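Yeah, one chain of the complex is gone here, protein chain that is, but the others are all in their spots.
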Amino acid sequence: MMSVSNAQETPSIQICRIMRPDDANIVGNVHGGTILKMIEEAGCIIGTRHCNTQSGDRCLAALARVERTDFLHPMFIGEVAHVSAEITYTSKHSVEVQVNVLAENIVTGAKKVTNKATLWYVPISLQNVDKIIEVPPIEYSSPEREEAGKKRYEAQKLERLEDKVRNGEIIMSVSLPDRQTKEPFTVVCSQSSLIHLVGPSDCTLHGFVHGGVTMKLMDEVAGIVAARHCKTNIVTASVDAINFHRKIKKGCVITVSGRMTFTSNKSMEIEVFVDADPLVEAEKGKYRAVTAFFTYISLDKENKPLPVPPLKLEGEEEQKRFEEGKARYLQNKAKRLADKERQQ
Amino acid sequence: MMSVSNAQETPSIQICRIMRPDDANIVGNVHGGTILKMIEEAGCIIGTRHCNTQSGDRCLAALARVERTDFLHPMFIGEVAHVSAEITYTSKHSVEVQVNVLAENIVTGAKKVTNKATLWYVPISLQNVDKIIEVPPIEYSSPEREEAGKKRYEAQKLERLEDKVRNGEIIMSVSLPDRQTKEPFTVVCSQSSLIHLVGPSDCTLHGFVHGGVTMKLMDEVAGIVAARHCKTNIVTASVDAINFHRKIKKGCVITVSGRMTFTSNKSMEIEVFVDADPLVEAEKGKYRAVTAFFTYISLDKENKPLPVPPLKLEGEEEQKRFEEGKARYLQNKAKRLADKERQQ
Partner (left out) sequence: MMSVSNAQETPSIQICRIMRPDDANIVGNVHGGTILKMIEEAGCIIGTRHCNTQSGDRCLAALARVERTDFLHPMFIGEVAHVSAEITYTSKHSVEVQVNVLAENIVTGAKKVTNKATLWYVPISLQNVDKIIEVPPIEYSSPEREEAGKKRYEAQKLERLEDKVRNGEIIMSVSLPDRQTKEPFTVVCSQSSLIHLVGPSDCTLHGFVHGGVTMKLMDEVAGIVAARHCKTNIVTASVDAINFHRKIKKGCVITVSGRMTFTSNKSMEIEVFVDADPLVEAEKGKYRAVTAFFTYISLDKENKPLPVPPLKLEGEEEQKRFEEGKARYLQNKAKRLADKERQQ
């Protein structure tokens, strides 16, 4: 039996919960967004706990970035999701958290790893939300581990600097008559938006929206776009790296918009934008808070991948975005193959 | 395509969301109350946004009245509800919002208009909840539109003045021996209550219960009354105009009670009362906050209307309420016919 004190001191945590009907789509597949939200909650707990193991300002760990995440298997209603998180690297101002998600069917006993994610957190002072606290260093089991962590840190730092929030037009949800006259399988035909008024339980003690809540909404809109395109049961296959450039405050209205950018034979890429609109402090103006690419696949009744109808492109802009999506697709495919070979 | 900054200035918004299991009854029909809650959320966002486009006190739009609303088609789990709201008239102290709801089956592509609603909001200062702010005027596309809005404004103002909250006895949920010994199809046999402790997510930044939360509970209790009477799948057909005379504060216990007042061949009218009871500030006493009439219909497995068992009346009071319900029923029927003719 684990003693209470030990369970706390080790820099790891495990969250688990039974999946309920509201966590899933009609077919019973748990939404990728539900899983992303649990992953972020585990990361936030372990990051906040670690950054307060020192004297000085009390702080909360705020999500800065999620590395590309694959959804390896579908999860179902009634299964138990186990989310375990561990701190794997710390720089002066950021914390790397590795998260593993396991789906357990407590009735059949079947277990499968469904996700592995890497998240970066930054500790923000509770007294002054513009102040970033120093992170206490962790101990590494070997110098190689520390070195590898440093490399990951440098790589993501570079990517975050390079990544500018894609500030484009807002994607408008197309109205009924428009959508009906549009040709099927075009971008405009499936593009979608969700609008959400931020509530108390969406927020941290700082009064900022949890990164996980934002990701859940992003996945929801990407799912609508994919379902509109395919008219089948669709599930999240992966999410590209997401950088959280700007925080979203309590009392905002969030608009989450998605449009399809690329289709391969068996997958769809959807670009998602998050715009925050401070309802009351309207002088601050609406701003783009987060952007990301979600990849979805279409499944038949046996959960086998179905072919995806090719995206019909209209205009140069859509053509350009498609080519960029194709480049990302090929790059990820090459990376997956390389990873596989390395493992063999 | 609209630029980000313009999106703020135009007085319209679109909310959309996938309908989940918790939004619907066992058969999969989305509760009318879920839709009313979304309608009110859209109205609250657009009203609050508009009333803060000026200098001076920051404010929140509080629901004052909802005009009679029809539910034209049932909506189902897995469909996407699109709620679009637009400001159509402003007086010195109130804002009229028109809302359209569209259900989209993203798999079949089928779309149907399910609701059209008109809501009136009043901007309340965040600094002083007893202060009503002046509403910035909107621009009208034509003088006729402004004139028509003014007429609607005057008409509802009159109705609100005339309407007093129906202060009647509290409807008690009937206890076991009573209900069983009661004859079926009597008023007392189906009358029901819900009692709910107001939580943080039910409230605005002011600390008052969202009008939409109240309407959702009202629809829920009306649905229980209707199901107890018919023992079939029942759905909301319409809601009469609702005036929100008194606000309900955080920390209240709300009792929502319903009793059947009238049955036609294919519909039931249910009167709903909302009583607020401040838990801790008990010296303020319980008070009647809102009253309304809901009309329900009974559906078979193909979603076709079923005949409704006639209400068995006991005593003069019930007879009187039945006659009043019949008058409302005939008036609405005549109005619907007139509207139809005008459209042809």
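Labels for the chains are A and B, by order of writing; each one numbers its residues from 1.
Going forward, a contact is a pair of C-beta atoms (placed from the backbone, for glycine too) under 8 Å apart; a residue touches a chain by one contact, two chains touch by 3 or more.
In this text, all values refer to a predicted model and were calculated from it rather than measured experimentally.
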item	value
Among B:K131, B:K151, B:K231 or B:K320, residue touching the chain not depicted	B:K231
Of B:H73, B:H245, B:K286 or B:K312, the residue in touch with the unshown chain	B:K286
Option touching the unshown chain, where A:R20, A:K182, A:K231 or A:K312 are the choices	A:R20
Chain A residues that touch the omitted chain in the full complex	1-2, 4, 7-8, 12-18, 20-22, 41, 44-45, 48-49, 52-53, 58-60, 77-78, 80, 82, 84, 86, 100, 102, 104, 106-109, 111, 113, 126, 200-201, 204-205
Absent-chain interface as seen on chain B, which is shown	21-22, 26, 169-170, 172-173, 175-176, 179-180, 192-197, 199-201, 220, 223-224, 227-228, 231-232, 250-251, 253, 255, 275, 279-282, 285-287
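Just so it is clear, only the chains that are shown with their structure count from here on.
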item	value
Where chain A and chain B are represented by their mean Cα positions, the distance between them in whole Å	36
